[in-house]
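Structure below; questions to follow.
One protein chain omitted, others in place.
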Amino acid sequence: MSQETKRIGRRTFINYASAIIATGVIVGTATYFAAPKGEVTVTAPGTTVTKTVTTTLTEKPTVTPTTTTPILKGDLEFWHSYTQTVRIDAIKEIINKFTSQHPDVKIEQVVIPWGQAFEKWLTSWKTGTGPDVQSGTVSVFYGMQRLGAATPIDDVFKSLNPSNFPTAFIDGLTINGQIWALPIYSVGHQLIYRRDWIDEPPKTWDDLYEIAKKNTDKPNKYGWAMALNETAGLNQLHLWMRMNGGEWFDKDGNINFNTKQNIEAVKHMMRLFWDCSPEGLMTKGTAYRAELTKGYIAMTTEAMGWFITDCATAGITDKEILEKWMCAWPPIGPSGDKKDARTWGDYKEICIGAKRPYQDTAKEFLKFFYQDENYVSFINSMPLGMIPCTYSGQQLALKHPKYEYFKEYVPIILDTTNTSDEYGIEHGYNPYCAIVQTGYVEEMLQKIALKELSVEDGVAKIDAKLREMLEEEKKKQ
Amino acid sequence: MANKLFKHYAYKIMIYFLVIVILLYMVGPFVYMIFASLYDKRSFWTWPPKWPDEITISAYDWIFKYTNFTTYYINSLLVAFVSMIINLFISSLAGYGLARFKWRLNDLIMKIIIFTYIFPFFGLIIPIFRLFYNLGLYDSLFGLSILYAIFNMPFNIIILSGFFQMFPKEIEEAAKVDGASNIMTFLKIVMPNIVPGIITAALFHYIWCWGEYYFAAILISKDALRTLPPALYSLMRGETVFYRELLAAASMVAFPALIITLLTQKFLIKGLTAGAIKG
Partner (left out) sequence: MKKIASDTKSALFFILPAIICLAFIYFFPIFLCFYQSLTDESLLRETSNFIGLNNYFRLLNDADFYRAINNTIIWAFTSSFLQALIGLGIALILNQEFKGRTVSRVLVILPWTTPIIVICVLWAWLFAHPAGIINYLLVASGVIGQSIPWLASKSYSLWITCFVWTWSSTPLFVIAVLGALQSVPPSLYDAAKVDGANAFQIFRSIVLPHILPVFSVMFTLRLIASFNHFSTIFFLTEGGPAGSSETMPIFIFRRFWKEYDLGYAAAASITNMALMYIIWSSYSFLRGKLLGE
C-alpha cells in the first residue's frame, strides 16, 4: 500500500495539500474581513440629525434617518439581568402596554444572569451587535460609554421633567455635559440580624464580632454569613471600608487602597469569616443570601428588600419575617466618622445602545418607561428592594401596602440607601471604576481567607494590581 | 454438596450486594434529586434538613408557569436532532473516505482532525461568533444546529472511520465488480451494515448537544430560542436562587436521556466496542 501511494507525483500532492489549506484560509479570511466595519456616522452640517449607516455582509445597507414621525417601528432588544420573575413580569407588562400603542414595534426582553452579563455584552459590542436598551450597573455603563457603545440621551431627559430627578444621580450620569443614561433604581445594604436571637444591634466592630461569636455553634448555627466570590465579596469589603472612612480611588482618580482604614476593614472581615461564617460560602456569589432563609445565620449585611423577595421563594410568610428579622445601620469602624460613613449601594442605570438602527423607538420606549405609572409598577414589583430615582416615583411607590406592613424597616432602608455608594465612584464619575470588578480583588480576598497571604500583603497586592490596571486602561484611550 | 450450594448462594448474595452498591452510587443521587424536588418550599429551605411536611409538585408548576420551559425543551430537541442529521451525513462520508481509500493525505487529515479535537475551544469563540453573525446565523436555532454539527465532527469522524475499517472490504469489492459506483456502494452496501455504529455516533452527538452550554449561551440571546443548559444556568446563577425549582427542572431534563438509552442500549454496547477498537 505504502509503495503504491508513494507513486503519487509530488506535484499532485502539493496541489491537493495547498487546495485544502487555501480553502480553509481563504473562505475564513474572506468572511472575517467582510465583517461589519462598524458604524459610519454622518452628521449633516448645521443640523443635529444623525444618520446611521450600518453595513453587514448579508443585509443591504440600511439608512435610518432620525425624524420625529409619530409612527414607530422596529424590533428592539432590552437587555437586563433582573432574573427574578416578579421583575421580568413587570417589565413584560410595560412592554405590552407600549407595543399595544405602537403595533409596529416589537420589544424582546433578554435576561442575562450577572455572571454572563459583561461577557455577553462585550462579545456583542466587539462584533457590532448589541442591545437597543440596556440596564445594568453604573460601573459597567461607564465602561460601555468609554468604549462608545452608548448614546447620549439629553432629549429624553429634557422631555422627562429634569427637576424630577435628584441631582446626585444625574451628576453621576452626566459625562462631558451630556446625559448618557437614566438612573433606574438604587438600594443600600443594611445590617440584617435575627431579632429573636440578638436583643440590640451592635454599635462597634468589636461588639459585632462578640455577638457573632456568641451566636456561632458550628455546624448548626453561624453568627455571620460572608460570600467571597463574584461581587458579593466586593460588596461587603466596600461596605466595611466605607464605614471605616476608606476608599478605592482618591478625589483625583488615583488608586488609594493601601491605607490603614482599608487594612482594618479587611482584618475585620477576615475575623468574622474565620470564626463566625460558614467557609462553604467562600465560592458563592450574591446567591448566598438564600442561605439566610434557612434560618441558621444570625447576622449579615444585605439589602432587606431583596431578602424579603427571597423569603417568598423559600415560603416564609411576611409575618414570620417581621418576627424573626430586623435591620439596622452597620456599625462604624474604629477609624470611621459617622458623617462620612457609607454603606454599599446597588445603583442601576438604563441606557440606549449605540450602533443600533432603531434608536428613536428605543428613546420613545424609555420615555414611556419613565411615566410614573409604568415606572412605579416596575419598582414595586419588588417592594422595599428598589428605591425609585425620581421624586414623583418615590411618593407613589411608598404607598404600596408592603411599605406600610414593614414600616419598621422603611426608615433604615431609605436612610442607608441615601448614604450609600458603589466601588470606584465614591467621588462621582470615574470612567475606570470597572477595574475593581475584574475578579482580582475577590481572588486576593479568598487567598487571605485561606491564609495564603497576610492581610497587609493582600491589601498591598490589590493596591499594586489596581494601579497597574489603571495605567493599562489609561493607555488604551 | 452443601459446600457447593453454600458457595453458590454466597456468590449470589455478594453479586446482589455489589449491584445495590453500584446502583446507589450511580443512581442514588438522581433519586434523591427527584425526592427533593417534591418538597414543599418551607421544608426545603430549612437547616438542619428534615422530612417534608407535604409532598407537592408545586416546584414543577412553578417551572412551567414562570419559565418557557416547554420552549427550551423543544428547542433543545430540535437543535440536537437537526445537527445530528447534518453531522452524521457529513462525518460518515468523511469517515468512509478516510477508512477506505488509499489517499496519501489521509494520514495527514486524520492528524489534523485529532488536532482540532484537542484544541481548547475558547480560542475559537470570537472568530466563530463573528462568522456566525456575518452569515446571519446569530440568534438562530439553525445556526446553532450547524455549529453543533460541525463542532462535534472530529469526534464522530474518528468513531465512524473505525467502523468503516471494520467492515469487510471484500463485500464492497464484490459490489464494485458488479458495476456499482463508489457512492452507490457506500449507500446501498456499507451504510445498512454499520447501523450500530451510526446509532452510537448519533447517541454521542445527541448527548453532547443536549448538554452543551457555552455556545448556546454566546450565540443565542432571545428567550424564545434558548436551549435548556443556559436556561438552567440562569436559574442557578440568578439574583435569587430557585434551587428547589432548579432541581425539578433538572429532573425533567435528565429524563429523556433515560428513554433514549433504554431504546438504544443494545446497539450502544455493540457499537461503541466495534467503533472503538480501530478508532
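A and B label the chains in the order they appear, each numbered from 1.
Just so it is clear, a contact is a pair of C-beta atoms (placed from the backbone, for glycine too) under 8 Å apart; a residue touches a chain by one contact, two chains touch by 3 or more.
What you see is a predicted model, and the numbers here were worked out from it, not measured in a lab.
> Among A:103, A:162 or A:280, choose the residue that contacts the chain missing from this document, as touch is defined above.
For the chain that is not drawn, the touching residue is A:280.
> Which candidate, B:38, B:63, B:82 or B:131, sits in contact with the chain we can't see?
B:131
> Spell out, residue by residue, where the missing chain touches chain A.
4-5, 7-8, 12, 16, 20-21, 23-25, 27-29, 31-32, 38, 118-119, 122-123, 126, 143, 147, 218-219, 222, 228-229, 278-284, 291, 294, 296, 438-439, 443, 446-447, 449-450, 452, 473, 476
> Pick out the residues on chain B that sit against the missing chain.
12, 15-16, 18-19, 22-23, 25-27, 29-30, 32-33, 36, 47-49, 90-91, 93-94, 96-98, 100-106, 109, 112-128, 131, 147, 149-151, 153-154, 157-158, 182-183, 186, 207, 210-211, 213-214, 228-229, 232-233, 236, 243, 246-247, 250, 253-254, 257-258, 260-262, 265, 268-274, 276-277, 279
The working rule: only the chains that are shown with their structure count from here on.
> Where the centres are mean C-alpha positions, what is the separation of chain A from chain B, in Å?
35
> List the residues on chain B that touch chain A in their complex, please.
40-42, 44-48, 66, 102-105, 108-109, 125-127, 129-131, 133-136, 138, 217-218, 221-224, 233-235, 237-243
> Could you list, by residue number, the parts of chain A that touch chain B in their complex?
Chain A residues touching chain B: 1, 4-5, 8, 13, 16-17, 20, 28, 31-32, 34-36, 56-59, 77, 79, 81-85, 108-116, 120, 123-124, 126-129, 220, 285-287, 289-290, 293-296, 306, 309-310, 313-316.
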